[in-house]
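Note sheet for the following structure.
The complex appears here without one of its protein chains, the remainder shown in place.
Entry: subunit A
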Amino acid sequence: MELYELTIHEMNELLKARKVSSVEAVQSCLARIEATDTRVNAFITITGDEALKAAAAADQQIAAGNIHSLTGVPLALKDIFVTKGIRTTCASKMLDNYIPPYDSTSWLKLKDCGAVMLGKLNQDEFAMGSSCENSAYGPTRNPWNSECIPGGSSGGSAAAVAAQQAIATLGTDTGGSIRQPASHCGCVGLKPTYGRVSRYGVIAYASSLDQVGPVTRDVTDAAIMLGTVAGHDPLDSTSVAMPVPDYTRSLLSDVKGMKIALPKEYFIDGLDPDVQKAMDAAIETYRKLGAEIVEITLPHTDYAVACYYLIATAEASSNLARYEGVRFGHRAAEAKNLLEMFMKSRAEGFGAEVKRRIMLGTYALSSGYYDAYYLKAQKVRTLIMQDFLKAFEGVDVILTPVAPTPAFKIGEKTSDPLQMYLSDIFTIPVNLAGTCGISVPAGISQSGLPIGLQLIGRPFGEETIIRAAYAFEQATEWQKQKAKL
């Protein structure tokens, strides 16, 4: 077995026992990246030299007897996390030459544990997309089938884990951007409750929806990663001052008596038959494990996608205003005056999807339309939130598919943005409600692509969904399936 195939907890055992070194682990991953990334294109920037140096330091730390679950473990970050001194592009031409002077809180926390960063991962530009095709650095390919998308926007994060290039990665989830690619790539993807993890240093797409989370090979690793990055950050006013539980203590295979709910709005006609089959099997598994399955209704589900695209684009139009070429990033050459410099820099720096969303958001916020669009969307958002809170009065976990279909072909939906927007139909409500969700492997389609299962928990109910996900993982073999590259 190669070192790059290990999980975090497996590698931690070997490092602790001094059977392998962090330098060997990093070398193994770097070799794997070199061997596979021309086909996958998961990385925008590879920081091999820095990684080896950090690994050597981690080895010294281990030798001194100071070892955390992540010490010496090779990880990679979505290129949306700013990293001091290391180019951070957000997959945009706008930030092609941008080197941040500070570190994001999430990365700092990992670094403080001695984790090693291999590089920065591909994504949809500014996290806008459901396929990882909207990158200035070309699309990432699904390691299970290179003709297919890995999902978006954290496609690089999921593909790197599935392609066994990094042991685990961090992504961000605004409307499903961790759970959906994790599902398409056969990984575990966790979107924590809004406010659970600091957003400081995460390049903002839609501030009220963005949340940081891990993409990993199994549920245990997700618990380790979440436990490391979660917690209050004085630099992020929206991060919540609640103690961080030890999530690894939730790793129990016991779900007896747990009430698992199926929202009828998520099991509609027209759901891909392979996905439907995987869901049926998963429900059966939970039944066998002793969980109680109940049906519920989340009546405002239909409005979630429209609501999301108003709120997210409105916030994005404002968040992306800072990219105008004055202080950093791309500046158009030969502008005749100030206004032209702003306009040309933005016209040249942003890709089509980003421009589309900025225009949508600008429109939704403009005077005369604010009440009809933005304000109305906020009201709908409250109703969606209430749907979930009401449901959680009677149940522990809500089970749904992650995506309506397995990964689709590259280019298949790029000409039809509205079709693309529906890829996140089952994940978006969780972001609007601000609660947590996890995606776990639950099947393989007839065409050989992974299918994920989504477990949604109440706000700050990460322990419960981790427990339910772990029980499922232990009872099935899906997590052991690997992409053959």
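Assume contacts are C-beta pairs under 8 Å (C-beta built on N, C-alpha and C of every residue); 3 or more make two chains touch, one makes a residue touch a chain; residues count from 1.
Note that contacts and distances are computed from a predicted model.
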Problem set entry | Among "Aspartyl/glutamyl-tRNA(Asn/Gln) amidotransferase subunit B", "Aspartate carbamoyltransferase", "Pyrimidine operon attenuation protein/uracil phosphoribosyltransferase" or "NADH-quinone oxidoreductase subunit H", UniProt-listed name of the chain not shown | "Aspartyl/glutamyl-tRNA(Asn/Gln) amidotransferase subunit B"
Exercise. Among A:32, A:120 or A:199, which residue is in touch with the absent chain?
Worked result: A:199
Problem set entry | Omitted-chain contact residue, chosen from A:85, A:234, A:290 or A:448 | A:234
Seminar exercise, completed: Across A:104, A:134 or A:154, the one contacting the chain not displayed is A:104
Exercise. Which listed residue (A:63, A:294, A:321 or A:347) would be found touching the missing chain in the intact complex?
Worked result: A:321
For this session: Go through subunit A and note every residue touching the omitted chain.
Result: 81-82, 88, 90, 95, 98, 100-102, 104, 199-204, 206-208, 234-238, 314-315, 317-318, 320-322, 324, 326-328, 338, 342, 362, 365-367, 370, 374
